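Every protein chain except one is present and positioned as in the full complex.
Then we have chain A:
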Amino acid sequence: MLNTEDRNWITNLRIKWISFYLIGMVSIALATALVLSFICVYPLHYSPWLFAIIFPVVLGILLYIKPIWRTTDQDITRFLNNRYPELEESADLLLQNEAELSLLQQLQRSKIENIIPKLAQPKEPLKKLYAGLLILLAGLLISFAITQIPLRDNDSLKDREKANQIQPIKENIPAEISDFSAIVIPPPYTGKAERNQKQFTITAETGAQIDWKIETNIGIKKLSLIFNNTEIIPLKALNKAHTRWTVSKTISKSGFYQLDLDGKKSDLYQIEAIPDLAVTIKIIQPKQHTTIDIGQPQKINLKVLLTDDYGINDAFISATMASGKGEGVSFTEKKLSFDTNFGSRKTIALAKLIDLKNLGMKPGDELYFFIKAMDNHGQSSRSDVYFVSIVDTTELMSLAGMTNGVNLVPEYFRSERQIIIDTEKLLKEQSSIPVQTFKNKSNEIGIDQKLLRLRYGQFLGEENETEIGGDHDDHDGHTEHKAEGEKFGDVTSIMDKYAHKHDIAEDATFFEPEIKAQLKAVLTEMWNAELRLRTYKPQEALPYEYKALRLLKDLQQKSRAYVAKTTVKTAALKPEKRLSGELDKITQPVQKMTFEQKEKRIATLKIALARLESRKIGRKFTEQDQFLLNQTGKYLIGAAADHPATYLTALSSLRKLSTGNKLIINDIDLVQRAIQKMIGPEGAKPQMQNAGAASALYQSYFKNLNKTD
């Protein structure tokens, strides 16, 4: 008997051990799952059902790590042996069949049989339990803290919203309603918490769900909401007494609604939907048109600023490359991504270095790109198209433009091109020639560049200190002047003799300002090139030379007009035959139309305005006026459905006016203002002037005005 008692003791211990351990494990799993799911639900806005998944998963993991249910009696005896030295490492004897034991074993067994019941219950399972419960408590505390953190955030958000909101509008609530609330649940993409309000006027994000809970003090058969005077939504009664009602609706656009309590209609309440705006894209760098000259790095640094009202999900660059010329143009499209995590942030500053060479762009190619961004509601927006072009140097060097058209000043262009060719040649030879020769040659090219610059300077009326080029002509002029200058009293020739002429005013006005500006730019580039050449840096001078050449090419193109040659021969006209054809069979076309005013809206509103004005003096509305007000009301409903904030109060005032007999000037004013806003600004219309009634006399006076002469 004793034997079984001991066995039971051990089994009990095992059960206790397992159960305590399990409870502890479940608590740990619970705590972990709680913390995890709270993190997911609160800041990340996942569904609370997530908990149902996390908890079993965590528990499963824990049980897999420590399969506690597999604990056997042997495990327990081993533990007991370790724990209690009194058992003298023989607790397992108790589990063995008595018959199979040796004598010594039997002796030992009977010895410990007496000891076991006297042993104190081991504290380990209890410790495990306590540890588990402690972890659970900690988990609860942490999850509570998690709920608190975003709540505080929400609070500040609410504060801001409150600040944005105009102070609560005073509402007329039907007497039957004892209590009500409207819960606004913003759509998930806004990341806003739901809010409860005790006001019928609703401001909610587009797509938000509104739950109305209305309690009435008496039982009502039917309670419904009427939206925009058209859509009727009945409320559901929650109890048998028909005093608690609820309904929910998703708001997609602004409008207004009213309550209908057994046919008794309440005031009108406004619903304002705040739409979600698409991402605004601001490209800070580069400029809309960028040209990359030779020598400049073929890279563009793109800087973009994106802003959205709720969060940005994605953005990428859509780039199109155009290569080739004329009919051989080919386009390749590429989608470049920003390597960033957007994470629904509201503003993101992005930067990307686009390597044009990597994109496969050659000189002469153009890159068009725009940026497309999506917000977390799935709305996309795109920026303007930006252009980047790489200058083609071969194009500049070609003589195509020279050979087939007017050539204004050919030698100048050749010179700039010559300078480039010289520079490139010099650079090629650099390694093979002595330094001094290199320097001399560079300097010489620099002098050439200077001469060219000075000649262009003349076009702008700049002072030409050395009289390069023009020098010769000038001399001719002077000698001629001298020959003629003997004429007596020729003041200009005498003045020419002594005066040193600087700018020639006529030259200065020779070109249009636009061309002049470009000429100036050419000179600047030439000057930069000359500077580099003279300081023996031909490599650096090359980009400036190219730029100068490109600008010159542009100039050349601008001053040219093409007229396509046509070879059309027309028959000679016979003037005597003109307009002498037979026209008797030709019928005269007659068109007749009458403009149908589709809408009498404006006319009705105008009359209603005057009618309201006369109501102010005290004239009561007649039946006809009621009809007019009804019509006006219809138009006003339409306007209020679109812009409840502006027209809703006017609509309720109009209803008050048409039903009530009391004269309320304020209401009339309100309606009049709304009607005037609805009519909007009007353009002038030609109107005939009026003449006095008895105009026969005046008419004859005017008719006789011209008879004097």
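List of remarks:
We adopt the following convention: contacts are C-beta pairs under 8 Å (C-beta built on N, C-alpha and C of every residue); 3 or more make two chains touch, one makes a residue touch a chain; residues count from 1.
Criterion: contacts and distances are computed from a predicted model.
A chain of this complex does not appear here, and its UniProt-recorded name among "Sulfate ABC transporter, permease protein CysW", "Citrate lyase alpha chain", "N-terminal double-transmembrane domain-containing protein" or "Putative ABC transport system ATP-binding protein" is "N-terminal double-transmembrane domain-containing protein".
Only one residue in the set A:Asp384, A:Glu613 or A:Asp642 touches the chain that does not appear here, and it is A:Glu613.
Residue-level contact of chain A with the missing chain is found at 579, 581, 583, 586, 588-595, 597, 603, 606-607, 609-614, 616-617, 668-673, 675-676, 679, 681-697, 699, 702-703, 705-706.
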